[in-house]
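Before I ask anything, let me first share the structure, which is written out below as structure tokens.
Some chains have been omitted; the remaining ones sit where they do in the full complex.
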Amino acid sequence: MADFTHLDEAGSARMVNVGEKPVTPREAVAEACVKMEAATAESIRENQTKKGEVLQVARLAGIMAAKRTDELIPLCHGLPLESIDVAFTFEDATTLRITATAKVAAKTGVEMEAMTAASVAALTVYDMCKAIDRGMEIRQVRLMKKSGGKSGTYERQPEN
Amino acid sequence: MADFTHLDEAGSARMVNVGEKPVTPREAVAEACVKMEAATAESIRENQTKKGEVLQVARLAGIMAAKRTDELIPLCHGLPLESIDVAFTFEDATTLRITATAKVAAKTGVEMEAMTAASVAALTVYDMCKAIDRGMEIRQVRLMKKSGGKSGTYERQPEN
């Protein structure tokens, strides 16, 4: 079962030994989309105009969750995050795109921190809006880019 | 801004007062899908056959995250979860479906616990497999069903 870095030869879970790896600067960008009713998107936009806090709460939730990634994802290493930010844009009338960017200087990558920030921000948007639109759906939680480390740079190719 | 239950009239975030609501049995079912390469799906399946632990780790991660939902989602109430389980099925050659079911007797609903369990289980599958398939994508994190409470039963309608 050599395929899975998080499993030993017997298939048992382990936290990969990163002791031999050098500390290098790492960056990862992940995104998530929240698909909603047009009326819900309209309400969020209007809320932003009126200084409401729907997206602010979601942003904070994403940032704070990123710092606790290693408590949530069992085999993740704890990383001293140097920066994390979470941004929102409406892609179209019914889709909110969330982009999370995480940076660290560490022996292992910061992808899971970015993925977790985007996911938890999306879950928080769901929580804030579920009373008006229970059918919202979180889509396309995925890694867009990462750099640093032995495996080098990855950039998601546009689908077509 | 009466639309958003988590905001007061001034648009400020708050934890909704559930003090007046009766304690009733609540249940929620949420799901998430992980889209992957066929070879990755094959590896996970083979891993299960050989008693590897990819999905076991993801299941535990989902269960444990559900218990901490109120630490992750800023305006969620803490709930005394009575039961949570997380199940996996391969829907097709490249799609892993994760279903999380949460139950509680409480003054407020248990949807976010089920959504969080499904999301964190999916993130953990990503973490376990990202070294072999960085392009995996989490899709369709959504509520399938919920019952209990004043708003009654919700069941997601099949799309067509």
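By written order: A and B. Residues from 1 in each chain.
Quick note on the criterion: a contact is a pair of C-beta atoms (placed from the backbone, for glycine too) under 8 Å apart; a residue touches a chain by one contact, two chains touch by 3 or more.
Keep in mind that what you see is a predicted model, and the values were worked out from it rather than measured.
Q: To what total copy number does the complex in this file extend, with 2 chains depicted?
A: Taking the 2 displayed chains as part of the assembly, the whole thing totals 6 copies.
As a working rule, only the chains that are shown with their structure count from here on.
Q: Can you check how far apart chain A and chain B are, centre to centre, with Cα atoms defining each centre and the answer in Å?
A: 16
Q: What residues on chain B touch chain A, complex-wise?
A: Of all residues in chain B, those touching chain A are 1, 3-7, 11-13, 32, 43, 47, 50-54, 56-57, 60-61, 64-65, 68, 72-76, 111-112, 115-116, 119-120, 122-124, 126-132, 134-143, 146, 151, 154, 156.
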